[in-house]
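One protein chain is absent from this view; the other protein chains keep their places.
For clarity, chains are labelled A and B in written order, and residue numbers in each chain start from 1.
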Amino acid sequence: MEKLFYLSDLFGVAVFAITGALMAGRKSMDLFGVLVIAIITALGGGTLRDVILGNHPVSWIRDDTYILVASLAAVGTVLWVRLTRPINETGLLLADAFGLAVFTVYGTEVALQHNLQPGTAVIMGVITGVGGGVLRDIICNEVPLIFQKEIYAIACIAGSLVFLALRELALPDWLVSAAAMLVVLLIRLAAIHWRLSLPRFHLLDRD
Amino acid sequence: MEKLFYLSDLFGVAVFAITGALMAGRKSMDLFGVLVIAIITALGGGTLRDVILGNHPVSWIRDDTYILVASLAAVGTVLWVRLTRPINETGLLLADAFGLAVFTVYGTEVALQHNLQPGTAVIMGVITGVGGGVLRDIICNEVPLIFQKEIYAIACIAGSLVFLALRELALPDWLVSAAAMLVVLLIRLAAIHWRLSLPRFHLLDRD
Partner (left out) sequence: MEKLFYLSDLFGVAVFAITGALMAGRKSMDLFGVLVIAIITALGGGTLRDVILGNHPVSWIRDDTYILVASLAAVGTVLWVRLTRPINETGLLLADAFGLAVFTVYGTEVALQHNLQPGTAVIMGVITGVGGGVLRDIICNEVPLIFQKEIYAIACIAGSLVFLALRELALPDWLVSAAAMLVVLLIRLAAIHWRLSLPRFHLLDRD
């Protein structure tokens, strides 16, 4: 079971690295830039969480596999785009939703291991889930997508809350994690399918 | 007395959260984006200081009140703007100056508790005071205002230095803190009133 979660985690890393590599391509970065943006997108959220928590050493320092998987995903993306033009956007969105689910639940879990209060644990889940994408957008000089696009972070918050609630019941750990991930996944898929968005807050620029 | 400083600190959090929410509104972010930018503006400076110092757990992890106050301020800002268009810019500037004063003195104090050298303590005061606003501007894809606007950081530096100087005298703690805050506040108000700016360094772009 633990093995399965580890593999899911690595899958999330790979998927996020792909979104990073694609963004780097849109900015015409060189191959090193592609690699760095991919790695930051994949591992930035968890690193941010661990640095804020003072949780050392961070995951990718403990285990080289993370960097390796992110790098391979980046190189694979470049080759894939070079050889076969079209990217399966729908497939990528689905994979991204799955990665988000895994990262969110994992981040909430780490926070609870540090005996954080429930509110802070949810925040750590959100940071883990969306932090990498936010860093990617900042470095690529974009206003972060997740603050403007269809419902994204709300999915994290909901999944994290479900995780906290189910943990109070006498359920097996794997079931709690799986159910919380499912919640993130379903909300994301619904948001993508029906293009659900949060209301926006418009203010005229008065400078 | 300690209670008063805690309340001042929370007031600073609320004020900075409002400036964050307003900036998010100028970028037409969704409600989640507004919340995140408000929280980062309010708590980013202190978090940056604590992470650089290795001072764990950071304030908002220790005490849920900080996140709560920042969130309420953000929601309140959105409702306020929706219901009654005009924002009292002058009032906001005054409140911001007060928040800056509190954060700067508090940051310098934390640094001294870590036995930092005076020069570094001043830097920590500045990071605590202006860090949140800088993070807000970076995420919102703007060149940070405080590097271009009227005197802002200079007020922090002056207040922090006054705090260090007065601590050498045999004054009660609350008086030292209050005097240093007053210095920040007065310099900021003078800068706003007479539109004082530091000289700029212009270089032509030769790329």
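Just so it is clear, a residue touches a chain if its C-beta (ideal position, glycine included) is under 8 Å from a C-beta of that chain, and two chains touch if they have at least 3 such contacts.
All values derive from a computational prediction rather than experimental measurement.
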Contact partner of the left-out chain, one of B:112, B:134, B:176 or B:192: B:134
Residue, one of A:72, A:140, A:161 or A:182, that touches the chain absent here: A:140
For chain B, residues in touch with the removed chain: 51-54, 116-117, 119-120, 123, 134, 138, 141-144, 146-149, 152-154, 197-205
Hidden partner interface residues of chain A, rising order: 21-22, 24-34, 36-37, 47, 51, 54, 56-58, 60-61, 64, 67-68, 78, 81, 138-141
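The rule is simple: only the chains that are shown with their structure count from here on.
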Turn needed to bring chain A onto chain B - CA fit, degrees, nearest 5: 120
Chain A and chain B: spacing of chain centres that average the CA atoms, whole Å: 30
